[in-house]
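Report on the structure given below.
Taken from a larger complex, these chains appear in their original positions, while the remainder are omitted.
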Amino acid sequence: MLTILLNNQTISLPAGSTVSDALNALGSSDGPFAVALNDEFLPKSRYQQQPLNDGDTLDLVAPVGGG
Amino acid sequence: MADLLTLYGEVFQSRFLLGTALYSSPATMLDSVAASRCEIVTLGLRRQNPKDRDGQTLWSAIQSTGKRLLPNTAGCKSAKEAINLAEMSREIFATDWIKLEVIGDDYNLQPCPFGLLEAAAELTLRGFKVLPYCTDDLVLCQKLLDAGCQVLMPWGSPIGTGLGLMNKYNLKTLRERLPHVPLIVDAGLGAPSQACEAMEMGFDAVLLNTAVAKAAQPAVMAQAFAAAIDAGRSAYRAGLMLKRQTASPSTPTIGQPFWHQHPK
């Protein structure tokens, strides 16, 4: 098991999970969103290979109105 | 001959950029965008579960306008945050345009000159077309240009205040000293007359959000700003009269009746 902080919420995943796994767990594999891992942008192309470590932070952002 | 605005090689007829936040509903936002005749809208990114309905609805609404998107990095407090959020924007919105905000203070929400310059330089290197939200500091503006920015967006006054053009001396200095740079007054405008004056001073465009979204009737206000911006631009091009300290009659004084030089 590993624990990560996704959008400031703690979630637990099986050891060896990737970013894709985390997104699937959330049910969010498509739609207009982007991801930062440990405060660094992670391109979509890398979701599948990118392993997660215990304590990682994942930011998932989507469009909002803005000024 | 058309009077067009060119930003990073793209050509626009409208000189009004409108934000998409703070409206009471997506429908009101859409009405306001339509009434504004704008061709560029700003928007942002926030943590959301992509399945979130509200976010999806607004995003669909924004998309439906077909306007050019100008995503922002609102709320970022460091160059690093802004750079990463810009990258996320580019991936989502498939545009390398970015309204770059690096906030230096939580209360006045002003640009941080240091983080802003650092982020602007790095993002330019990464191929972004950076439109920095900056102060009216000439030296900062010159350094942003040196770092590769081709458009600058100095503030009028702090975001959301409606205080208008707080430092006209600095704004005039910017316009005089950077005559060929597209300059967009961004933030702090609260009334069409303020936007009109910015255009009369020779600014190239105006970006705002709160003054429209928080009007009692946002779409009517959007239309009012659009007209005022056009008016200010026309006035700038038509050559304003010079101010005088002393009065000067409009109706001619020659031939004034009842003034007699009586024969002796």
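Here the chain labels run A and B in written order, and each chain numbers its own residues starting at 1.
Simple rule for what comes next: a contact is a pair of C-beta atoms (placed from the backbone, for glycine too) under 8 Å apart; a residue touches a chain by one contact, two chains touch by 3 or more.
Fair warning: this is a prediction, and the values are worked out from it, not measured in the lab.
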Total copies by chain kind, whole structure file, are A x4, B x4
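Please note the rule applied: only the chains that are shown with their structure count from here on.
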Whole-Å gap separating chain A and chain B, where each centre is the average of the chain's CA atoms | 34
Of chain B, residues touching chain A in the complex | 19-23, 29, 42-52, 55-56, 58-59, 62, 71-72, 74, 80-81, 83-85, 87-89, 91-93, 159, 187, 208-210
Which positions of chain A touch chain B when the two form their complex?
-> 7-8, 26-28, 30-36, 39-41, 43-44, 59-67
